[in-house]
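Scroll down for the structure; my scribbles are underneath it.
Only one protein chain is missing from this complex, and each of the others stays in its spot.
Entry: chain A
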Amino acid sequence: MANTETALKECLSSIDGATAAALVDYTSGMALGTLGGGKDFNLEVAAAGNTDVVRSKLRTMELLGLKEEIEDILITLNSQYHLIRLLKGRGGNGLFLYLVLDSSRANLAMARHQMRRIENELEV
């Protein structure tokens, strides 16, 4: 079992191309923990903005009458991938893991696989 800090460290160290990670509460839009990012990438802004992304998708699914759950959301930019993984179970409800990847160095399939593993080990 890993706590928030270890899980975020694990994200950056074990996933190739990862440059920033955050654990975000999308009921409030605030981050429970952030790692990486630096001065030119404000993870607080990313947490608030991506909360809107998640809420918007959940609302759309509700309107469409889909009784499904979001496993993850992938956003592809010119040089980055942004991965949002919604946590399930064990108090992880209402939380998502947010990962920024450098697309020239990242392996998407591997990144998703590792995110799933980190989620399973995470205890909030």
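Simple rule for what comes next: contacts are C-beta pairs under 8 Å (C-beta built on N, C-alpha and C of every residue); 3 or more make two chains touch, one makes a residue touch a chain; residues count from 1.
Following the convention adopted for this analysis, contacts and distances are computed from a predicted model.
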_"Octopine transport system permease protein OccM", "ABC transporter ATP-binding protein", "Adenosylcobinamide kinase" or "Roadblock/LC7 domain-containing protein" - which is the UniProt name of the missing chain_ = "Roadblock/LC7 domain-containing protein"
*Of A:A31, A:L101 or A:I118, which residue touches the hidden chain?*
A:A31
_Touching the hidden chain in the complete assembly: which of A:A47, A:L87 or A:V100 does that?_
A:A47
*Name, in rising order, the residues on chain A that touch the hidden chain in the full complex.*
24, 27-31, 44-45, 47-49, 51-52, 55
